[in-house]
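One protein chain is absent from this view; the other protein chains keep their places.
Think of it as A, B and C in the order they're written, each chain with its own count starting at 1.
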Amino acid sequence: MKKLLQLTLGIVTSIGGFLEVGSIASSSQAGASFAYQLIWPIVLGTIVLIFLVEMSGRLAAVSKLTVSGAMRDRFGFDYFVVPLATLSIVIYLVLAAEVGGAAFALQLVTGISYRWWAVPVALFAWFLLWKGPFALVERWVPLFGLVTLVFIVGAVKLGPDWSAVAHGLVPTRPSHDKAHYWFLVVNILGATIAPYLMYFYSSGAVEGKWDESYLNINRFIAVLGMSFGGLLAIAVLVSSAAVFYPAGVKLEGYDQIALMLTGALGSWGFYLFAASLFIGCLGAILEIALAVAYMTSQGLGWRWGQDEEPRQVPRFVLVYTALLALAPWLIVLGISPLAVTSLSMALTAATLPVAIIPFIVLMNDPVYAGKHTNGWIGNVVVVFTIVMACILAVVTIPLQLLGGG
Amino acid sequence: MRCARHRGVGWSGVVIALVALAVSGCSRSPRDQAKKALESLHSWAVSTHMVGERWMEGDVPDAYASKALQSFGKKVRKERGKIASGKLPNDMKQFLAAGFDSTARSADSLLSIIDKREKSATADILKQLAAQARAADSVKERLGAE
Amino acid sequence: MHIVRDLLDKQLIDVNWQHMGRIDGLTMDVPPGEQPRITTLCVGGTVLTRRLPGFVGRWASALVERYGVRRGVPFRIPWSKVMRVDRVIRVDVNSDESGAMASSHWVRDHIIDRIPGA
Partner (left out) sequence: MPGEPIPVEHLLSRKVLDPSGKSAGRIEEVRATPSEDALLVYQYDLGPAALLERLAVGLRAFSLLRKLGVGPEHRGRCVPWDKMDLSDPHQPRITCAREELHPIED
């Protein structure tokens, strides 16, 4: 019975926790500029995410090690420091984007500028981590995240041309705005394949004392949770394509994106959009702050654990406190949250190989994965996608900065 | 066997070639610039129209509507500024300048209407914005046909 | 026993099963003409920073030496104290009293305890 509860909670939390500022922004921009043509990167990104989440859960269940703990063991410090450093820099930008998203959601509802909300949001997130147990971050916030189901309702109500949606599943070349098209592909892949999810998921599995009997649960959570989450991102794209594409609106700010569901669902559409943006971002802020704290502590051998008293795990707590203290300032300076989001997602895509290739090598090493090493499909799909994402990102980022977005 | 520590793998050459190819492929001809500016004018006119319409129907709170219109106004004026520096023919520059100005004016008047809460006056401003968007579209069609 | 595969960078657990850092380094005595002997395990930021290549390493070690809680002196564990070598290494040391957790205790006393509601 306990396992069934863990299974349902696992699936529910991955659905609730899937949509955050990156997927909302990239999916809505993709829908507005290219209608249904960009559904395929969401599908590809979700498939890779399913493999990665399943692998990190399997690693935790088989070896009782978290991803970064195993990476430090296997590759040694002077290799481990490379993913640690690059990820910390990129993830700081992602965190700033999430704070920007949550702050903007509050501006939508209150009219007070997002720049004033950035610090309170970071403080609130820090307070939840400081006082709240791990279950709060892993269970309760994503449960509220189910409000993001409003995008499914909106997409269905807007009644898109479903055959065109199906065509979007197949990768096609853009007819216009080539650079912007490929930049959005990079954005979507960077938003969907979020490395911090692996560190967070595997730490939760180790803290939840998973063992080999959990392998099936792990597979179900990864497949059902992530694919339903991917469906949510597609729903955002479909709603945006139905509303903004025919109207010829180019999305340059969250205040435009906020109008997406108002046509179909009236004021409910507006307020539920704001709630989805806020809760999605809050969930991501908590997960990112914890993921970096896990990665640093496990990599350097410190005591760690969100269920521990802060005094017992001082350096673990110091990491997420320092990160949240630094997070809001880019937004307070008034840099547009959407611009920070696009750049952080593109940089995530560019650094995917550094974060994921060592993990793939780990999952093929019987010392760590036991007799559950990777199948060749998993290896090929993941490595192909992240190398493609990296090359695309390196090509499109300069273009996007040159082209002025 | 501990995995061999290999960094700086040699395919950076491949990446540099890709960047060079991509950058050369998208130089901005005046026609492209005009097309982009017209699309942007259309987008801002429609966005302003959307905010006004949703506010009139009570789907969005006043606080959001005024905040959004203020930010649209700022961005439209910024685009207006960029027109002067662009390499565009004069008649196109005039059309765009007029278009951006009228959109900005519509946004400002919508703002004052929201402050005074007289929803009845929004209808004709929305008509102006819709007309502006259509005008931008027709110029783009004619441009495309040349 | 493979030193790099089985010891280096592995997680250290103390007498009461508490994490106390990782084996960041090992010291080897090489008496001329005799078999080299690895006698101590080293834990600490300075050992790690010295392993970083080039100017990053030098810059980071200087930083740790000046501001480090132990002023750059690593915590040393004699090989005789090692009780078990497994996926983690258990040592006969009580981490809280032994000074191994110096920087952790410093963070706790100077930062965490200062935050209200600790």
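To be clear about the criterion, a residue touches a chain if its C-beta (ideal position, glycine included) is under 8 Å from a C-beta of that chain, and two chains touch if they have at least 3 such contacts.
Since the model is a prediction, treat every value here as computed from it, not as a measurement.
Considering C:Gly25, C:Gly45 or C:Gly72, the position touching the chain not shown turns out to be C:Gly25 (whole complex). If you put the missing chain back, the residues of chain C touching it would be 1-5, 8, 24-32, 35-39, 42, 47, 50-51, 78-80, 85.
Rule of thumb we're sticking to: only the chains that are shown with their structure count from here on.
With centres set at the average Cα position, the gap from chain A to chain B is 28 Å. Distance from the chain A centre to the chain C centre is 34 Å, each centre being the mean of its Cα atoms. Counting only residues that touch two or more partner chains, chain B has 2. In chain A, the residues touching two or more other chains are 76, 78. Listing the residues of chain C that touch chain A in their complex gives 4, 8-12, 18-22, 24, 43, 48, 51-53, 87, 103-105, 107-108, 111-113, 115, 117-118. Per the touch definition, chain B reaches chain A in the complex via residues 2-3, 5, 7, 14-15, 18-19, 22-23, 25-26, 39-40, 42-43, 46-47, 50-51, 54, 57-64, 66-68, 71-72, 75, 133, 137. Here chain A touches chain B in the complex through residues 74-76, 78-79, 82, 107-111, 113, 178-179, 247-250, 252-253, 255-256, 258-259, 262-263, 266-267, 269-270, 358, 361, 391, 394-396, 398-399, 402-403, going by the rule given at the top.
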